[in-house]
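Only one protein chain is missing; all other protein chains are in place.
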Amino acid sequence: MYSYKNDYSEGAHPRILNALMETNLEQTDGYGDDVFTQKTIELLKNKIDSPNSDIHFFSGGTQTNLIVISAFLRPHEAAIAAETGHILVHEAGAIEATGHKIISIEVDDGKLNSEHIASALSAHTDEHMVKPKLVYISNPTEVGTIYTKNELEQLSTLCRDNNLYLFIDGARLGSALCSTENDLALPDLAKLSDAFYIGGTKNGALLGEALVINNESLQEDFRFHMKQKGALLAKGRILSLQFLELFKDDLYFQLATHANKMADRIKDAIRSLGYEFLVHSPTNQIFPILPNHVIEKLEEKNQFYIWSEVDKDNSSIRVVTSWATEEDAVTAFIEDLRAFTKDNR
Amino acid sequence: MYSYKNDYSEGAHPRILNALMETNLEQTDGYGDDVFTQKTIELLKNKIDSPNSDIHFFSGGTQTNLIVISAFLRPHEAAIAAETGHILVHEAGAIEATGHKIISIEVDDGKLNSEHIASALSAHTDEHMVKPKLVYISNPTEVGTIYTKNELEQLSTLCRDNNLYLFIDGARLGSALCSTENDLALPDLAKLSDAFYIGGTKNGALLGEALVINNESLQEDFRFHMKQKGALLAKGRILSLQFLELFKDDLYFQLATHANKMADRIKDAIRSLGYEFLVHSPTNQIFPILPNHVIEKLEEKNQFYIWSEVDKDNSSIRVVTSWATEEDAVTAFIEDLRAFTKDNR
Amino acid sequence: MYSYKNDYSEGAHPRILNALMETNLEQTDGYGDDVFTQKTIELLKNKIDSPNSDIHFFSGGTQTNLIVISAFLRPHEAAIAAETGHILVHEAGAIEATGHKIISIEVDDGKLNSEHIASALSAHTDEHMVKPKLVYISNPTEVGTIYTKNELEQLSTLCRDNNLYLFIDGARLGSALCSTENDLALPDLAKLSDAFYIGGTKNGALLGEALVINNESLQEDFRFHMKQKGALLAKGRILSLQFLELFKDDLYFQLATHANKMADRIKDAIRSLGYEFLVHSPTNQIFPILPNHVIEKLEEKNQFYIWSEVDKDNSSIRVVTSWATEEDAVTAFIEDLRAFTKDNR
Partner (left out) sequence: MYSYKNDYSEGAHPRILNALMETNLEQTDGYGDDVFTQKTIELLKNKIDSPNSDIHFFSGGTQTNLIVISAFLRPHEAAIAAETGHILVHEAGAIEATGHKIISIEVDDGKLNSEHIASALSAHTDEHMVKPKLVYISNPTEVGTIYTKNELEQLSTLCRDNNLYLFIDGARLGSALCSTENDLALPDLAKLSDAFYIGGTKNGALLGEALVINNESLQEDFRFHMKQKGALLAKGRILSLQFLELFKDDLYFQLATHANKMADRIKDAIRSLGYEFLVHSPTNQIFPILPNHVIEKLEEKNQFYIWSEVDKDNSSIRVVTSWATEEDAVTAFIEDLRAFTKDNR
């Protein structure tokens, strides 16, 4: 059995475990007040070319999202998100649990655009409704699509013109930035958003997300919110050390590039066999539409999620590759798919 | 410089890092639905002799406390804690942020007794006040003291008679259970409390606390609360694997015993030099009262917290030992203290 | 200028003010622990034929909704509502502010049916999502439609079969129950729902809503929640006294019947002039579609809300009648409308 269910099926990239090993017995202060964390923050500020940004480390994406949103918003303010947004669907009401409504926007491809935001703004007119204040987007989105630089610039301008914060969930940011279709770089995100996070858990870390707060008015007292929500780790260094390893050279991007390449190989094969996709995804999550009997055969040696029923004979599946996905496994998957398809004709 | 500031100054016990290494590339399901986690849960249920308990893994103590309390209580219900309780003082209002008041009880030695609880109950009489519903204690307490079996039984009986939940914060539980003055064992905790947690972070884990819910009526849907508060790690196995290593033999207790022994050596030396302690602590945190000039000299080679001013010439300090505290460092500390004391006479 | 903007444009029915006057200087206990409140509760239990129900009085609908939902649900549980539901749109995020997500259901006519609920249930499968637990409906709905007895029975059965609470917002309940198309009575609501409220503010009271909790497991400690959310009035009697007056004979139903009759007269006139309605409403809110120039002329002497643009020449407006709507005003409105329509042809 080989799993394409997720990009967090394995542990961490070995270099990360080594980094933890090598520094293991050094004594440091707790809660992120340590030299490793300070060093990592400086390194990342440099990478994003944004010396006045603040950087904090978290254990996971839901935790990051809920703390960012509850720290940034006053009680009557709401977030705007695509209906597919992780905070709307897959965080067990984490944002609402901090008191904030999320305004859901119907979308085709997981992406918000300026018209969506403008329409949400015009629908919220007075104190009988919540006040939209933060735009939440994911890059890549939950269906694998990515934002172009131009799209992000437009969103950013609209947000600034309307006093909205723009927050980018980067759980799989590596995959977006290493996509063959991408034209964004880390410094663009720092310039165009109020805050964004660089996902580690889904790109080779044991656990860890690096939050970057660019809007200086949102930086004050941020660690209080982290502590209050249980996010300040006593051994804070174990999060920063992983990012130090991922970013001290290009490891972070190499890992994401590998994941994307594995997805691309599978995607090309599927396309060449004449199958369609639910959505055009240039990242490490793909959603091919396959005949149900082909899916059943693939499931004998592979694990993946059935995403949706397309018609009575066909379904879409979600195939996720990762930094750890093995070339040979991909080759076998493709060969199987070819064979099952041929049998079928 | 040698640090006695905390028991989380180093990384993890090497065996724990090895356990992560060895299993690193195995593919598993996410969010704790993996074989390692299941295996660890079975092991721990066995150790606590409580097959119907539920076990969940967390990243840290504040996170555990806030999720337990918010999951267990209805909105109008409150927790009762000693004024020194971690949830009252050092969690940045984490419990209140979930909507619950904590009733603070004045205490001498960090410990709650039945009279404290009875008095809190009798002061809360109607719907103009919160309704006390959960008793929070720490073992060891925040000042290093421990509960005897008899004391815990009395508390437990009182709680059951009054429909109160008893929750034990075990951030340093190892140190309590391995104290020379302890008469409690893990199965006692399972029998006497509604829930308790076994602290990993402060006893050799990279991070991790194992929550045990004994009261079956409190087990339903508990993972929803974990997800909602950002506590379900995608790679959930990295928490359980550490507990597997700590409990597959006696490692957990060996580490705590080492920490206690180091504290006892320092304590004996301090006592033999004629100094007093702020409180009688039989665990790995001690609070000696020393002349300020002696403290200043000790600080030249050692780090610790100044705890409180006792009088104009003397202060109490907090010395914390850990699984990683080196024998030689302790020897040097004691020799220095003797020398500084002698100089002084 | 005559206003059809709302059914709360005037003060209270004169009998209600008289009732306050007559009892004004009697001394009573505070916070609803008074004889008037006890008497009113007994009277209402009798009217709804549900001796084991609990009854509480509130200042307004949003307050009632937020306290009911936050008292009934655990943190991970969610409400289900039609997209037009008051709690989803016009309560400034009041429910989310207590920590609960509302699952929004697309509907045609403001009403939820069993298929809607079943579909919401099947979409919420595990702890990564909220857990649906309460179904919120309004009768009449926010667009003036009403539930039949059969429809309510089906919803009730589905809810009970799936461990969901059914809560009915009765802000304008009088108008529903007095509609010519209604086949429900107060005792039906008590039998079929876990809780519902009888709206006073929009049917002749100065302020006040009477909440009825039928599910006994939801009754415990309810006053704590009211106090905690600021809903227990020191002079609690001023709420119950109004319901005593409204229900000691048929005043409540007479007032609602008057409101409905005034709406029916306007509706009949509009229909006879050949205009359509946005939705079929048999209650005191109607939504006729009129030519924009007719609307403009009507606005010279009347106030009402423009509801939506239907096409470039026509819009829907919302006309609300009340217990206080004057016959002569309605006659004048109808005559004007006829005249403006004729001019137009």
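Think of it as A, B and C in the order they're written, each chain with its own count starting at 1.
The rule we apply is simple: a residue touches a chain if its C-beta (ideal position, glycine included) is under 8 Å from a C-beta of that chain, and two chains touch if they have at least 3 such contacts.
Note that this is a predicted model, so its numbers are computed, not measured.
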### Query
So which of A:28, A:156, A:228 or A:302 would be touching the chain we can't see?
A:228
### Query
Which of these, C:48, C:66 or C:317, touches the one chain of the complex that we don't see?
C:66
### Contact partner of the left-out chain, one of B:18, B:104, B:219 or B:254
B:104
### Query
For subunit B, which residues lie in contact with the unshown chain of the complex?
75-76, 78, 89-93, 96-101, 104, 127-130
### Message
Considering the whole complex, not just the chains shown, which residues of subunit A touch the missing one?
### Response
31, 70-71, 74-76, 98-99, 127-128, 130-131, 221, 223-228, 232
### Message
Even though one chain is hidden, which residues of subunit C still touch it in the full complex?
### Response
2-3, 5-6, 8-12, 14, 17, 20-21, 23-30, 59-67, 91-94, 97, 201-202, 206-207, 224, 227-235, 237-238, 324
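The working rule: only the chains that are shown with their structure count from here on.
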### Query
Taking each chain's centre as the average of its Cα atoms, which chain lies closest to the overall Cα centroid?
A
### Summary
Note to self: most contacts are between A-B
### Summary
Averaging C-alpha coordinates per chain, one finds the centres of subunit A and subunit C separated by a number of Å equal to 43
### Task
Please report how many Å separate the Cα centroid of subunit A from that of subunit B, as a whole number.
34
### Message
From the mean C-alpha coordinate of subunit B to that of subunit C, what's the distance rounded to whole Å?
### Response
51
### Query
Got the subunit A residues that touch at least 2 other chains?
91-93, 97
